[in-house]
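A protein chain is absent from this complex, but the other protein chains hold their places.
Letters are used for the chains, namely A, B and C, taken in the order the chains are written, and counting of residues starts over at 1 for each.
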Amino acid sequence: MENPLWRSTPEGEKEIARIEAFSDGVFSIAITLLVLDIHVPTTDQADATGLLSQLLHLWPNMLAFVASFFFILVMWINHHRLFTLIRRSDNNLLLLNGLLLFGVILVPFPTALAAEYLQHRDEATAVMFYTGWFFVIAIFFNLLWRYAAHNNRLLTEKTDRQLAAALTRQFSFGSPLYLAALLVGLFSPLLSIVLSIALAVFFALPSKAIQRLTESGAKQ
Amino acid sequence: MENPLWRSTPEGEKEIARIEAFSDGVFSIAITLLVLDIHVPTTDQADATGLLSQLLHLWPNMLAFVASFFFILVMWINHHRLFTLIRRSDNNLLLLNGLLLFGVILVPFPTALAAEYLQHRDEATAVMFYTGWFFVIAIFFNLLWRYAAHNNRLLTEKTDRQLAAALTRQFSFGSPLYLAALLVGLFSPLLSIVLSIALAVFFALPSKAIQRLTESGAKQ
Amino acid sequence: MENPLWRSTPEGEKEIARIEAFSDGVFSIAITLLVLDIHVPTTDQADATGLLSQLLHLWPNMLAFVASFFFILVMWINHHRLFTLIRRSDNNLLLLNGLLLFGVILVPFPTALAAEYLQHRDEATAVMFYTGWFFVIAIFFNLLWRYAAHNNRLLTEKTDRQLAAALTRQFSFGSPLYLAALLVGLFSPLLSIVLSIALAVFFALPSKAIQRLTESGAKQ
Partner (left out) sequence: MENPLWRSTPEGEKEIARIEAFSDGVFSIAITLLVLDIHVPTTDQADATGLLSQLLHLWPNMLAFVASFFFILVMWINHHRLFTLIRRSDNNLLLLNGLLLFGVILVPFPTALAAEYLQHRDEATAVMFYTGWFFVIAIFFNLLWRYAAHNNRLLTEKTDRQLAAALTRQFSFGSPLYLAALLVGLFSPLLSIVLSIALAVFFALPSKAIQRLTESGAKQ
């Protein structure tokens, strides 16, 4: 039998709070490090063509920056949504969360790769590596959620099973959609990146399930 | 009808707390990464002219660092003031806050640009890009506040409407003032940066509205 | 006599909370900075051999990244476990925790060293420096725990002595095991790194002592 007053156990809340704090740290640093790959044009380059023209040539870097920024932001938003439903931690949750953070921390590398190789002979390889990494992270995210949600293992008592099932359905779209973006990269690397921005917007928009979640949070 | 005890709802407070934690992370990382663009002079350069002379030549980097530091600091102070008034979150708030963070995260890039190109042929372009980015962030900040404050949508019950209206007025000066700093860059890039430091000081000084806010916070 | 209500003393909890916040910050930044040492191949390199081949040549960087990521993650998990048992701080704890953070902050340097020198003439030196640093950090970690646990000095009242002794035993394996990984580096640098990944997994898996800790945390 669960203690109906679990919400006031300091230990469970403290544990979840520290996982969130560490994860928030990693998300916020990974998203901020993205800027380090946008390099200022050298004055030699600017002397040759003018600075404005050099800045316009940075569009692949800006595009990759925007796509990765919104990917990490939306990943954080959904991580944050999940953890409003998770009430306690166990060792596997720590490791699965660690796997997700592993994915997020690496994002600056494929981002720099896509930025460097867009408009280059190898752009398909670079962009498929890039969207492919989003696909992998989407899988890690599903593993985390499904582990926590399986038989309401780690969820709060107030979480109804229908809501959890609806979220499972919504998140399960993530991997195939990013796989589709990856395959599009075979034909049009640029479109593949634009698609991944669109996917971030899609996962930011609350589904009905998320809306119910938000509303039930507000009502409580 | 609102529950008069909303202040004790753990969900609403936890949600706002995690947005603040993520935002604080981003603000503090973006402000700290600014130092990475102040490069130590090479020993070859120092051998030619002496180290002190090389250090003095770093003044554009220091000036841009100071301006961006205080811009981000004051943006953080005001973000922090706003969130003392906001009591709950919704999906749009998360996205508008994400847009503001997008602006803040990019600040190191125009900062490095201004530092590199001050005293160079292209300084007007670089500095207008720099203060122009502050202008864009000021717009994002206004969007965030106006969304939250519209009809007291997400504000705490204790926030009186006069105070909210006074803050709306104060913040609405931000965008035109940074636009003015941007236009000054056409004639004097240096003055444009100095103006943007002055603007940061101006927005750090509490207006009467802010003072009332601080006092009401202290009295409660 | 201890106040049986110590759990509600705001000062003790606030102090521990701030140490955890600072440590979480350092852990999450150190782990995220690891990505900065995975450099995108230059387009010149890719033009010569194809991008995919260049990416495959990054395997020493990826291996070192993975080993250091899991080392820091598991160090954080165990740090987090300890601090669920520590209820108050003193000056020595602050300094010993500082020593541990000193170790963690430096990790990106030996990681970059191992990545650069794997498959190079000096790989044994580089890898022994790398796993040697893990050995040093394991010592720092033991110092921290033993100081806090000695006579239950800083532990919570609920921590039973058997549990503390079991943890002391488990953690005391850390230093000799990392020393073994270090010595293996004399013969096979690659195996030494693989061993250090295996050790991270080992310390992530909860021993019986840890399991009891987790369960007692869940039951409370």
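Please note the rule applied: a contact is a pair of C-beta atoms (placed from the backbone, for glycine too) under 8 Å apart; a residue touches a chain by one contact, two chains touch by 3 or more.
What you see is a predicted model, and the numbers here were worked out from it, not measured in a lab.
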item: Displayed chains contacted by the hidden chain, counting the whole assembly; value: B, C
item: Which of C:Leu56, C:Leu94 or C:Ala165 contacts the chain that the document leaves out; value: C:Leu94
item: Of C:Ala126, C:Leu163, C:Leu177 or C:Ile193, the one touching the omitted chain in the full complex; value: C:Ala126
item: Options C:Ala67, C:Ala112 or C:Leu199, residue touching the unrepresented chain; value: C:Ala112
item: Positions on chain B where the hidden chain makes contact; value: 7, 20-21, 24-25, 27-29, 31-36, 38, 40, 43, 46-47, 50-52, 55, 65, 69-70, 73, 76-77, 80, 83-84, 204-206, 210, 214, 217-218, 220
item: Residues from chain C at the interface with the omitted partner, ascending; value: 9-12, 14-15, 18-19, 21-22, 25-26, 29-30, 33, 36, 88, 90-91, 94-95, 98, 101-102, 105-106, 108-109, 112-113, 116-117, 120-122, 125-126, 129
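As a working rule, only the chains that are shown with their structure count from here on.
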item: From chain C, the most remote chain by mean C-alpha position; value: B
item: Centre distance in Å when chain A and chain C are each reduced to the mean of their C-alpha atoms; value: 25
item: Where chain A touches two or more other chains, by residue; value: 21, 25, 29, 33, 36
